[in-house]
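Left out: one protein chain. Kept in place: all the others.
Our next item is chain A:
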Amino acid sequence: METTTAVAWLPVCHTTDIPADGGACALVEGEQVAIFNFARRGEWFATQNLCPHKQQMALARGMIGSTGETCEPKVACPFHKRTFSLRTGECLNGDECSIQTYPIKVEGDVVYIGLA
């Protein structure tokens, strides 16, 4: 079910700050947010930077990719390769842990993160 809670859009960085088909971490209202420029798909994603497996601030440094028939976009933690859906935050290795995702949009050359 889609809920339409109003989000506040905060400008966070420029599009050129995030490497193509890679990620970087931004400080947003004291939170560490991983921002991914999925250039190959022309999509942007944002998740928490913390990998819940070993509590490491590392997801922004992970490799991104896709899996399955539906080409689910995903990120792999650089520490032990737990992978998470960039859309839903669900852990794709069958673990119970999942990560938070954030609304993200690009206007001009500015990247915005939506906070509830």
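Basically, contacts are C-beta pairs under 8 Å (C-beta built on N, C-alpha and C of every residue); 3 or more make two chains touch, one makes a residue touch a chain; residues count from 1.
Methods note: contacts and distances are computed from a predicted model.
Student: Quick one: find the hidden chain's UniProt protein name among "YeeE/YedE", "Putative NAD-dependent dehydrogenase subunit", "ABC transporter ATP-binding protein" or "Assimilatory nitrite reductase (NAD(P)H) large subunit".
Tutor: "Assimilatory nitrite reductase (NAD(P)H) large subunit"
Student: Of A:7, A:24 or A:115, which sits in contact with the chain we cannot see?
Tutor: Of all options in A:7, A:24 or A:115, contact with the hidden chain holds for A:24.
Student: If the hidden chain were put back, which of A:8, A:57 or A:106 would touch it?
Tutor: Spelled out, the listed residue whose C-beta touches the missing chain is A:57.
Student: Extract the touching residues of chain A with respect to the undisplayed chain.
Tutor: 12-13, 17-22, 24-27, 32, 35, 38, 40-41, 53-58, 61-68, 71, 73-74, 76, 78-79, 81, 83, 92-94, 96-97
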